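Just one protein chain is left out here, and the rest sit where they should.
Showing chain A:
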Amino acid sequence: MSEKAGTSAAENAAGASSAPSASSATNRGSSAAAPKGAANQGNPAFRMMGLPRLRLPSRNWSIFFTITGSFAGAVIYDKWQTRRIREKWANLVSHIADETLPTHTMPRKLTVYLAAPPGDGLRVAREHFHNYIKPVLVAAAIDWDVVEGRKEGDVRFKTADRIRKKRRRNGEGEQLPQEEADKALTVEALREKSGTVDWDGVAGDLIVGRNTWKEYVRGLHEGWLGPVDAPKPPVVEQQSEFQTTVHSPGHASLGDVAVKAAANTVAPSETDSSSTGDPKDDASPASDDASPDDKSKEDQKENEEEKPKPRHPPPHIQPSEYSSATPSHHIPELVGPSIGVRFPHILGFRNTPIRIYRFLTRRHLADSVGRDVAAAVLASHRPFPSDSTSYPGDDSNAAGRPEQSEVLLHEEKDWWKTTFQPRKVHEESVWIEDMVLDERIANRMRVFQLTAEDEDRAKRISDGREKAVTKDDLES
């Protein structure tokens, strides 16, 4: 190893014994004694080993690079793995996109229920959907429909409303007056005319988040067990008017009190409303106050106008009335197989370490969500275990609680604490109430679960042992 001509005496001393020898200890000692010279020569240890004369960073820079480098490395590794995992699940289902579809058949349509998590907005939920759920749906060319909920109770109302619409189309309940032209122009009418049929087979629901799941189950029960038409508000002598309208205005309380103030008769109205036997809507408290006093009625009316109105009409049936209600005749054998998709969401400054950890382990979330969506896409479903029978591979339900109420239960720990405060009058409280399940509906629910062979296939795809099926491989 050639040595450059040194500039200082110390260097000469060091250079004298620069040949690879056993006297490295002495060499190091001499170079430490002459710092300036040694710095120009590079790390003596490197010189000993014969490595090129690189400059090691100082202690502070080393610390900096270690911290930055390890964090960046963790992020990059996680991003790379999430991309691979996303591709794995997309490749598992991509063969569905290449299947032929007759011209007059609509593609399969999944319904995605997306609600804003407690304490946050809808955008977070949408991003979660875009990042983890949508890629698998797009890879399989599945059509989807999104039911969005901004505030508590939105998803419940929309779910129940959809079911009621379906029931109305099958002929139950009072039909809304609709003009002939309108009837002919609806999408359904056009499709019937041209002979387009819907996909025959299970459709399926994807529910994102525990809060959405609760609202979904409540909406499901309300839709199938409740009456198709809104219950008539317990109102006064103008009852003949109200009987013809089907959609009683959601703000029945306002109308009630205004009518009462105008009508001035309260006692006969009470007997009337009780005789109709309609389920009372508990969500309109003002209408329950039937105070016979004129003055207090006027005060109430003013109060009502200041109070915020509930977002949606009161539910058509309360959970307490489930057991006494009769389900619709048109209820299908399977109430859409469904699956609850994880949506981890946590707020708070002191939760920052947890959030950092979750940010660095998003590959596990991508895997879990991808698996659920792939199960829904491949339409492999199993029944929820009932209390009496124990399903093989079931979690221990020692308390006997049905599995539907345990879906995504762990997410409730993450909810922001204001969620658990008592609600104001005009707000719904589906999230904090216990889930009330009616057997007739619960027995018709199914959950999507990936079969073992599909799991194996997914594993083989991720290992590279199996390739995703492409168009070229298929026979046309």
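FYI, contacts are C-beta pairs under 8 Å (C-beta built on N, C-alpha and C of every residue); 3 or more make two chains touch, one makes a residue touch a chain; residues count from 1.
We adopt the following convention: contacts and distances are computed from a predicted model.
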{"item": "Chain left out of the displayed complex - its UniProt protein name, from \"Mitochondrial import inner membrane translocase subunit\", \"Alpha-1,3-glucosyltransferase\", \"Glyoxylate/hydroxypyruvate reductase HPR3-like\" or \"Phospholipid-transporting ATPase\"", "value": "\"Mitochondrial import inner membrane translocase subunit\""}
{"item": "Option from A:His95, A:Arg191 or A:Arg382 whose C-beta touches the chain left out", "value": "A:Arg191"}
{"item": "Where the unshown chain meets chain A, residue by residue", "value": "103, 181-182, 185-187, 190-191, 194, 196, 476"}
